[in-house]
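Structure first, then comments.
A single protein chain has been omitted from the complex, and every remaining protein chain is retained in its original position.
On to subunit A.
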Amino acid sequence: MSRGLPWGPMARMAGRRALFAVPVLGVVTFGVFAVAAASPFDPVKAYAGTAGLTASQENLDQLRANLGVDRPLVARWWDWLTSALQGDFGDSSVMRQPVADVIAERMGWSVLLAATAFLIAILLGTGLGVLAARRPGGWLDRCVSSVAYTLEAAPAFWLGLLAIWFFALKLDVLPAGGLTDAASDVVTFGQVASHLVLPAAVLGVSQLPWFYLYVRQGVADALAEDPVRGARARGLSERTVLLGHALRSGMLPMLTLIGSRVPELITGALLVETVFSWPGIAAATVEAATSVDFCLLAALTVLATAAVLLGNLLSDLLYGLADPRVAFDG
């Protein structure tokens, strides 16, 4: 691209999306509070914990007044929103520390896991997709496609458990879970790397079918189009035609749509992090849900929504960059 990137239109699109994200996040946070208000969940009992069982009614009433539970829904939501904007998301009752600290501590591990899994899915999906697209309907295509459909139907937690059984118990080559060995209390690179292999592979394989099917379709379509016919007519080798022409145009839609895969990635991470006791924010979400930790759960739901919106923006920006016919006006 000799003209340079279209920074102006891209920035305007990002700005419009940021404006759109404000009401969406507003609706989502309000929805979170409305669901909690409609449910039998009682913040006072949650706050008091087991001490609430023996506390006197006066103490509980005092706590109720201090927490401001009886104030209207909108007022409580607005209080939460204004302090959240200043970085204060309240305290997590299950982790016994501020929600912001929980997220800061665990975010890095989740990003590491998700990025590795994405890389595995992209590399494996592209390789298999190109091989299958060379002969659509051939035995390789049929085998890999059947496996892909089966994997798409297989729950990630089940794949993870079977992987633990096979690689950690039967072969005893990889650790079954956690971030480091139980005996070691320092986090070293080697420890993390060996503990990362299984969860990242399972999360990557659970995302693989989508990447594979997209590349296979894209490359197969490109192989039937005029540029490829022209390249073949010029006598270029099959390898150049496949990797230089068909793969380049066939991979583009998949690469640009990576951002829109964030929801599936979060769903997969919720299950995989729990199965492998990976200390990320997805596992924390499940822990927060199990012990009804409202502050942590609300913050993580909003965080996930923001991640999805960001992913959508990224994918639209990339799509506009890759295909000049698409304008940045979404």
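Of note:
In the analysis below, a residue touches a chain if its C-beta (ideal position, glycine included) is under 8 Å from a C-beta of that chain, and two chains touch if they have at least 3 such contacts; residues count from 1.
Rule of thumb we're sticking to: contacts and distances are computed from a predicted model.
For the chain of the complex excluded from view, the name given in UniProt is "ABC transporter permease" [choices: "(2Fe-2S)-binding protein", "Molybdopterin-dependent oxidoreductase", "ABC transporter permease" or "AAA domain (Dynein-related subfamily)"]. Although one chain is not drawn, the whole complex shows that of A:36, A:67, A:197 or A:252 it is A:36 that touches it. Touching the chain that is not shown, out of A:104, A:123 or A:162: A:162 (per the contact rule at the top).
When the missing chain is restored to the complex, the residue among A:97, A:188, A:237 or A:290 that touches it is A:290.
Only one of the listed residues, A:220, A:241, A:255 or A:295, touches the absent chain: A:220. When the whole complex is considered, the residue among A:91, A:105 or A:152 that touches the unshown chain is A:152. The chain not displayed touches subunit A at residues 23-24, 27-28, 31-32, 35-36, 39-41, 136-137, 149-150, 152-155, 157-158, 161-162, 164-165, 169-170, 176, 213, 216-217, 220-221, 223-224, 262-264, 266-267, 270-271, 274, 285-286, 288-290, 292, 294, 297, 300-301, 304-305, 308-309, 312.
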